[in-house]
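Pasting a structure below so you can have a look.
A single protein chain has been omitted; all remaining protein chains appear in their positions.
In this document, chain identifiers A and B correspond to the written order of the chains, with residue numbering beginning at 1 in each.
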Amino acid sequence: MYNLIGAGLIVIGAGIGLGQIGGKAMEGIARQPEATGKIQTAMIIIAALLEGLAFGALFLGK
Amino acid sequence: MKIVQKSIKFLTVLAIALCSFHGFASDSDKKNNDQNDGGIIDTKKEVEEYILHHIQDSHDFNLFSYTNDAGERKHFGFPLPVIVSTSGGIKTFMSSEFHHNDDGTYVVTKGNVKLVKLHGKIYEIEAGDEVEFVDHHPTNAHKVLDFSITKSVMGVLLVGLLLLWWFSSLARQYKKRQVPTGFGRVLEPLVIYVRDEIARPNIGEKHYRRFTGYLMTVFFFIWILNLLGLTPLGFNVTGQLAVTACLAIFTLVIYTASGNKHYWGHILWMPGVPILIRPVLAIIELAGALVIKPFSLLVRLFANISAGHIVVMSLIAIMFTLKQSLGVVGATGLSLVLSFFITLIEVLVAFLQAYIFTMLSALFIGMSVEEAHH
């Protein structure tokens, strides 16, 4: 039960983080379409780091 | 734009193919586990157990099983060799000797060593003839070091041979002509992609050649294994902690071994901060470099692939679990639609995880070989 709540919290946090990353990346691309490639790469890396963190926490709680 | 459209089309076709195979595989695979539970899997608990069974490594290569008219279980597949290091030395035999038993009740005696298979692991019985359980944990048996050619090892070997075949033939083609033909034309852009998009920008012009071989091997290894995991063969190699841990430790060893003075200087004695804070920072940086980085690498790959498999199989299982409330057609339709789209995403994830693993490896290596620029 508690670990389910924990998983929910992790997902909320990760969701907020991913939303931020994605949103900012979109803004960046809209502002500078010529930098799309670089922004996407950076976005994917940061999203991957966040994902690693979230998965780590999920599996620790499992 | 056209390329995007084409690739979407291609992915769709691929997803349909893989999805239908998945359905087929799990449908027939379903009965395979029944030997222990008996009968058809319908309930949520059984589905869950079945999925967890699939996620695990297995000692035989089972494509599907069925019960014939005489009520006998028939398994379609082939056994794999078991190589275990026991207290009585190294024992080798075929996994068929366990007769598909997976709950530790069938004892195989090799010399003076008694072995059982329990949830995909081989245990050695220390005393007595039977495994005794307390709360589902064996009390009188311990796990043995298992070097078996399991399904995952099969997958690794298969992919290794595939890569070797593809890329050595590509390498041979270059001897004859400048531009490869046939399948080489597909592989060449991928090689150039890994070199130009992953290795070169992250490691830097000066050092990237040294590490490109490793990065490419790892990239194609992970990618092809991920894709293999989506086929009905039921491989789950990159979803094995041991495999991802091995990959992550390779990266760790490479970037630790190639770290230059600048890199170690920044880890152990960070310049530009007060002396008192430096030891604290050194501990944090060391933990980051030696534990957190490889841990995040190994957990990410493992979790993504395992989660993908679990989700796909759960969605396919809707066919059985929601049969009561939605009817056969409704449950099957829902299951097909959902698993189709999730498989589409899984194809993307298969590439993305290979890309991210390679990319982060390159990034870490790049950090450790970066020259001081002041």
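Following the convention adopted for this analysis, contacts are C-beta pairs under 8 Å (C-beta built on N, C-alpha and C of every residue); 3 or more make two chains touch, one makes a residue touch a chain.
As a convention for this text, contacts and distances are computed from a predicted model.
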Look at the options "Amino acid ABC transporter ATP-binding protein", "ATP synthase subunit b", "Thiosulfate oxidation carrier complex protein SoxZ" or "succinate dehydrogenase" and return the one that UniProt uses as the protein name of the missing chain. "ATP synthase subunit b"
Contact with the hidden chain (one of B:94, B:164 or B:337): B:164
Contact residue for the chain not shown (choose from B:50, B:64, B:98 or B:221): B:221
Which listed residue (B:250, B:269 or B:295) would be found touching the missing chain in the intact complex? B:250
Looking at B:63, B:241, B:268 or B:311, which makes contact with the chain not pictured? B:241
Contacts of subunit B with the absent chain, listed as residue ranges: 56-57, 84-85, 121, 145-148, 150, 152-153, 156-157, 160, 163-164, 167-168, 170-172, 174-175, 178, 188, 191-192, 195, 209, 212-214, 216-217, 221, 240-243, 245-247, 249-250
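The rule we apply is simple: only the chains that are shown with their structure count from here on.
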Chain centre separation (subunit A, subunit B; CA means) in Å: 23
Touching residues on subunit B, where the partner in the complex is subunit A: 295-297, 299-300, 303-304, 307, 352, 355-356, 359-360, 363
Applying the document's contact rule, which stretches of subunit A touch subunit B when the two form their complex? 41, 44-45, 48-49, 51-53, 55-56, 58-59
